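Missing here: one protein chain of the complex. Every other protein chain is in place.
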Amino acid sequence: MASLTIKNAVKRYGHVEVLKGVSIDLRDGEFLVLLGASGCGKSTLLNMIAGLEDLTEGEIMIGDRVVNDVHPKDRDIAMVFQSYALYPTMTVGQNIAFGLEMRGVPKAERALRVEQVAKTLRMDHLLDRKPAQLSGGQRQRVAMGRALVRDPEVFLFDEPLSNLDAKLRLEMRTEIKRLHKRLNATMVYVTHDQIEALTLADRIAILKDGEVQQLASPAEIYEHPANMFVAGLVGSPPMNFLDITVEAGEAGPAAWVTLRADGADKPVLLDLSAHTARLDGYVGRKVVMGLRPEMISQGTTDAGQCVQCEIDVTEATGADTLCVLNWNNQEVLARGTSGYTKILEGTMDFTIETERACLFDPESGLRLD
Amino acid sequence: MSDAARYSAPRPWSALIMRLLLWFVLIVFAIWFLLPAYVVVGTSLKDLDEIRGGSLLALPHELNFSAWRHAWSEACIGVECTGLKPYFWNSVSMALPGVVVSTLLGALTGYALTKWKFKGANLVFALILFGCFVPFQVVILPMAQTLGKLGITNTVYGLILVHSVYGLAFTTLFFRNYYVTIPDELVRAATIDGAGFFTIFRRIILPLSPPIIVVSVIWQFTQIWNDFLFGASFTTGGAQPITVAMNNLVNTTTGVKQYNVDMAAALITAAPTLLVYIFAGRYFVRGLTAGSVKG
Partner (left out) sequence: MLTRPPVKFIDRIARALPQIVVAPGFAAILYFVYGFIIWTGYISLTKSKMLPNYTLIGTRPYERLFQMDRWSVAIENLFIFGFLFVFVSVVVGCLLAVLLDQKIRAEGFIRTIYLYPMAISFIITGTAWKWIMNPSLGLEKVIRDWGWESFRFGWTVDNNLAIYALVMAAVWQASGFAMALFLSALRSVDQDIIKAASLDGASPWRIYLRIILPSMRPVFMSAMVILSHLAIKSFDLVVALTGGGPGYASTLPANFMYEMTFRRNEIAVGAASAMVMLATVAAIMVPYLYSELRGKKHV
């Protein structure tokens, strides 16, 4: 096991800068998820850690060894690929043993280790099959086995679950989590799926245009997103963004919000006094208020300010029912009830937890803190 | 099956007529394609009297293989009356090494150009690719000089060199187009597993290559065996490949024109590539269209 240090990693292809100086420190045994949309540079970064691509500038260290010029095979890493990259002409057993064979591990020991890994991943019965004879989930397991058998210092995962159907994806996600818990190995995991990131990671690095937007624990990222990009990317259903103008209210800052479709009726004054310090100097200026759907919940509670809203559409997902509200021609998602227990229609009471709202500067997109 | 016919079949009454018309056209073309083969085989089995007296299209009265024997081991080519036999072996000993060398080199080049993209790899490929289409007339003269300098004019080795070089452009094209369909992630995975350039080629890429090796081998064998220009330009007398020798045999003007021997000679010359086509032709088409490897 080893720590992993990325220092100011830059990657340029000609004039295009794919990574603009990324620095990440990983302690031994940490699980890091690189999250971002395609083209943000997350796969490039992973390939650079693996040694499949060179750095233009910067350093990568595994343990206390700078590995910039070290061949992939000597970095003591293993990688699971999106397409699994199983060798089609070899059996599952040969696939798993290939890396050991290349390292000159004696045949008897190879067989032993392959067997152990196959047992761990519950695929001992598949060892003599060819990859073409396996299902998607089984191939995924083989790809994992190929990485596990090497017992490397660092595991790298390149969107390993994106080719699986929803149910298998869930299963394998748990499997990976369990694996990490058992091996306590350093892992770097690339994905564009924010749920995967939230469930798996010790820390998440969110990338956009080759820059780290935020590097923090899932809870921190969810509760205190660094900027509007992060806030919009993480969380499902996504956060609602409202343009508001800060007013000086009686108890502190406040903002007028129109809660009806046509904007015809009287706006409601939302109390933002919990954010007094944050909004210091913003009175009379525009800010963006971010409200997650669960911060606007149906019913009357003490948690926040109670308002009346007209429900446009309801979407029952089984566990939860979501309400789509129309606030001055903007769609706003709110949480209705749990399950199907209640019919939601017409104008109903909602509680807005203004205390938990995120406030952003409209120009820089940064969260006000 | 792509045919539109499946989804919007014509109405039954016209279907039959259309079907008959279709078969009529197909059969007429089949006859046209088969006519030369029929005439060549038929003529080669007749004796000269039967050829002069009878019809071109008539079946031979009896199966008379003497013209074949004559063409193989007795007919005069220039002043040597050895038949096609020595020239046949010339062609064999030119084609086999030529095929092996150009296929092997093409496979390695195609592999390096697709799976280890280096700076300028695309330019290298474009320059090689244009080599497929250069009219050989433009290289004949300097080639003759080069072969002379190397001291291999008028030898099988000279022709092996020529065919290996000019075949390389095609084999590289075949392998390159095949290898781009193999996912790069396989090579990356193997690199991390600790395999190097040649190990990956031998253990991962080569086992996936039989379909395209078949294509390359068939193509190169056909090209080399059927070549006339290089053979005629760089060899004389006993060193000639079979196509050149056969042409000389047919155009030898001394003595009575022995049409049956000419046709038998043509048949012997065509036999190897025809056999390859008949037995392996479908692998050729399959290999050319073979695409991505699932894995």
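A and B label the chains in the order they appear, each numbered from 1.
Operating definition for what follows: a contact is a pair of C-beta atoms (placed from the backbone, for glycine too) under 8 Å apart; a residue touches a chain by one contact, two chains touch by 3 or more.
In this text the structure is predicted, and so the values were computed from the model without any measurement.
Undergrad: Just to confirm, in the complete assembly, which displayed chains does the hidden chain contact?
TA: Per the contact definition above, the missing chain touches A, B.
Undergrad: From the list B:Gly196, B:Pro210 or B:Gly237, which touches the chain that is not on show?
TA: For the chain that is not drawn, the touching residue is B:Gly196.
Undergrad: Which is it among B:Tyr157, B:Tyr259 or B:Tyr283 that touches the chain not included here?
TA: B:Tyr259
Undergrad: If the hidden chain were put back, which of B:Asn90, B:Thr153 or B:Thr172 would touch it?
TA: Answer from the full complex: B:Thr172 touches the omitted chain.
Undergrad: Which parts of chain B are in contact with the chain that was left out?
TA: 1-10, 22, 25-26, 29-30, 32-37, 39-40, 43, 51-52, 55-57, 105-106, 108-109, 111-113, 116, 118, 121-122, 124, 126-131, 133-143, 145-146, 165-166, 168-169, 172, 180, 196-198, 222, 225-229, 232-233, 243, 246-247, 250-251, 259, 262-263, 266, 269-270, 273-274, 276-278, 281-282, 285, 289
Undergrad: Tell me which stretches of chain A touch the chain missing from the display.
TA: 61, 64-66, 68-71
Convention: only the chains that are shown with their structure count from here on.
Undergrad: Residue numbers of chain A touching chain B in their complex, please.
TA: Residue list for chain A touching chain B: 47, 50-52, 72-73, 77-79, 81-89, 98-99, 102-103, 131-132, 146, 150.
Undergrad: In the complex, go through chain B and note every residue touching chain A.
TA: 183, 185-186, 188-195, 199, 203-204, 207-208, 293-295
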